[in-house]
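Take this structure first; my questions come after.
Heads up, one of the protein chains got dropped from this complex, but the rest are sitting where they should.
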Amino acid sequence: MKNDVIIIGAGVTGSAIARYLARYDIKVLVLERNEDVCTGTSKANSGICHAGFDAKEGSLKAKLNVQGNKMMEALSKELDFPFVNNGSLVLCEKEEDRPKLEELLNRGKANGVEGLSIIDRKELEALEPNITEHAVAALYAKTGGIVDPFMLTIALAENAADNGVTFKFNEEVKEIKKVDGGYAVVTNNGTYEATVVVNAAGVYADVIHNMVSNDKMHIVERKGEYFLLDKSAGSYVKSTIFALPTAYGKGILVSPTTHGNLIVGPTASDIEEKDNTETTAEGLQEIRNMVDKRVVNCPLNQVITSFTGLRAHADRGDFIIEEVKDAPNFIDVAGIESPGLTSAPAIGVMVSDMVRDILKAAENKSFNPKRVGILHPFTMSDEERDKLIKEKPSYSSIVCRCEMITEGEIIDALTRTLPAHSLDGVKRRVRAGMGRCQAGFCSPRVMELICKYTGCAMEDVTKFGGESKQILGKIKESI
Amino acid sequence: MDERVIVCIGCPKGCEIHVKYEGHEVIEMTGNTCKRGEDYVRNEITYPLRMVTSIVPVEGGEFATVPVKTKSDIPKEKIFDVMRELTHVRVKAPVNMGDVVLKDAAGTGIDIIATRSVK
Partner (left out) sequence: MHCDLVIIGGGPAGLAAALSARENGIEDILILERDHYLGGILNQCVHTGFGLHTFKEELTGPEYAERYVNMVLDKKIPYKVDTMVTDIAPDRTVTAMNKDDGVMKIEASAVILAMGCRERPRGAMNIPGKRPAGIYTAGTAQRLVNIEGYMPGKEVVILGSGDIGLIMARRMTLEGAHVKAVVEIKPKSGGLVRNIEQCLNDFNIPLLLSHTVTKVEGDNRVTGVVVSKVDENMKPIPGTEVHYDCDTLLLSCGLIPENELTRGANATMDPKTGGPVANDHLMTSVDGIFACGNVYHVHDLVDHVSEEAVKAGAFAAEYIKEKRGN
C-alpha cells in the first residue's frame, strides 16, 4: 500500500516528473482529480517550445526553459510526439523599441540560448511575407519550436505507466496528513501513503501546498483566450510570431501548430477562479484587435474554435521547485506558467533528482525510455497503408473525416496504456473531432466506439468525464 | 365573421393565404396559388391535419431503427397520442418500405408505415 512517491497532478509537469522518476527502482503513484491526463493548464496553451530568451537571468524559468528546449527534439523522437523546430520571432513594432530587442538578445545570450540574432525588416519580410508593415526589426530565435502539448503530456505519462508508475484518476485530494515516515494523502476515494509527495497540481498547487505548510502560497489564475484556425490558414506564418513582452507576459502570438493549424492568442487577465475556462466576447475581441499588430489580414474568418487556458501564476514570478521548509519530503512544483511546457522535461529531471537523493533510490535496470505512439495511417505511403489495411481492416474506416482519423487509431486510443475514456480523451490522443467540423460528424461514431471498448452504455459516454454526459436518454422516454 | 392569414405547408413555396370564414364556411380566400392551398386552408379552419414522422426500433436488422410515418394526414390534435402509441412499437427485420408497423394509430384509422427497408 505504501508508495515511495505520490505525485499530485497529471498535467505535463506531473507526467514529466513521473516519467523521469520511472528511471528509479521506486513505487510511484500519480493522483489526478480529473478523468485523464492533460486536462488543466497543459491542455489549453500555445504549444510553444520557447527558445529561452524571455525569463530573467538566473531564474529557474530561464534555466529550465533553455534545458527543456535543448531536450525537446530528442525527446520527441524517443517518445514519438509531434515537435517542429520552426523558429520564433519577436517583433519590434516601433523604432524607439529597438533597445528592448537588444535587451532581449542579451538576456537570451546570458541564459545560454544559441542561435539568436536581430534581423532587419528586409530579412523579416523574406522569412514572413504576411508580417505587419509596422515591424521594423525582429529578434530571430532559431531554436524556437512548437510541440503538441497533449501528445507531449500523454507520451510522458504513457511511458511512465509502461515503466511501472501507477496513475489513478478522479482522485481529488481533500487533505494531506503528516504520518510516521511520510504523508497520508486523503482523496474523495481513499487514503494513499508515501514517503515523498510532489505537488504538481497546477492552478491548485496553492491549495495542496497550504494543506501541509503554514507558509501560505497563493496562485493567481491568469486567463488566456485563444482562437484556433483551420488548416487552410496554417501556413499563414512559418515561425511563431511574438510581440515584445510586457508585464503580463509575451502578449498575443501567431503561430502554426504541429498539425498545421494556426493558433492566435492568448489574452491575459488575472482571475481568482480555479476552473473558469470560459471565453468572453471582450477577450475574443481583444485577440481580433491585437492580431493585426503582428500580421496583415490574418484569416480570422477561418476560426474553427476558441478556448481559454489558465496559467498558474505564483506571486514570486518564478517557478517554485523546492522542498517545503516546514514539510520535509514534500516538494512543491508550483507556479508553472509559461515556459512550463518547454521546461517540463527539465523539471522532470530536476525533481526526479531531488526525489532520488531523498530516497537514495537505485536505478531501475529495466527502464525503457522508448514509447511508440498511435499509428496514423495517413503518414504512410499508399503502399504501406494498403498493406496495413489488409492486415488490420479497421484502419480503412475513416471516423473523423476532417483529420482523416481511422477506426483503428481510435481503438488504439481506447485500449492502450492509460486509455481514453471520453470524447475529449480520444480527441487529445488521435485528433478525432479536432478538425474543422469540430466533432459534428465523428462524435456519434466515436461514442459508439467508446461504448464498445469500455463496455459502457451510450447514456454513460461523457465529453470529459464526470457529469459531462453526451446523451440524456432514449427517444420517447418523456413524451 | 373570422379572418386569418394561414401559411400553407403544402409545398416549399409557403403561400400566405388570407381567408375570411364564418364557422366552417369559407367566405373569401386570396393568396393561394393552387388547389392544395385551398384544401389546406379549408382543413385548417375546420379540422387541421398533419403528417407525423418518427422512428421505431428494429430487432435483428442491419440498422437499430427504422423511420416511419403516418400513411396519410392525421388530426393535428392526435399528434402526441400517436407518438405515445409508437413508444410501444417494435418491429422485426426484415422490414420493407411501406410495411405497416402499427395499424389504426391512436384511433385515427390511419396506419403507421415504414419509410425505409431494413434487411
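Just a few scattered comments:
Should a chain be cited, it is by its letter among A and B, assigned in written order, with residues numbered from 1 in that chain.
Throughout what follows, a contact is a pair of C-beta atoms (placed from the backbone, for glycine too) under 8 Å apart; a residue touches a chain by one contact, two chains touch by 3 or more.
Model, not experiment: these values are computed from the prediction.
Check A:166, A:305, A:364 or A:454 against the missing chain and you find that the one touching it is A:305. Among the residues A:118, A:186 or A:389, only A:389 touches the chain that is left out of the figure. Residues of chain A that touch the chain left out of the display are 227-228, 232, 275, 277-281, 283-284, 303-307, 378, 382-383, 385-387, 389-390, 393, 396-398, 401, 404, 436-441, 443-444, 458-459, 462-464, 466-479. Where chain B meets the missing chain, the touching residues are 7-14, 16, 50-55, 57, 62-65, 67-69, 76, 79-80, 83, 97, 115-117.
Simple rule for what comes next: only the chains that are shown with their structure count from here on.
Inter-chain spacing, taken between the CA centroids of chain A and chain B, is 54 Å. Residues 54-55, 80, 83-84, 86-87 of chain B are the ones that touch chain A when the two sit in their complex. Partner chain B is touched in their complex by these residues of chain A: 475-476, 479.
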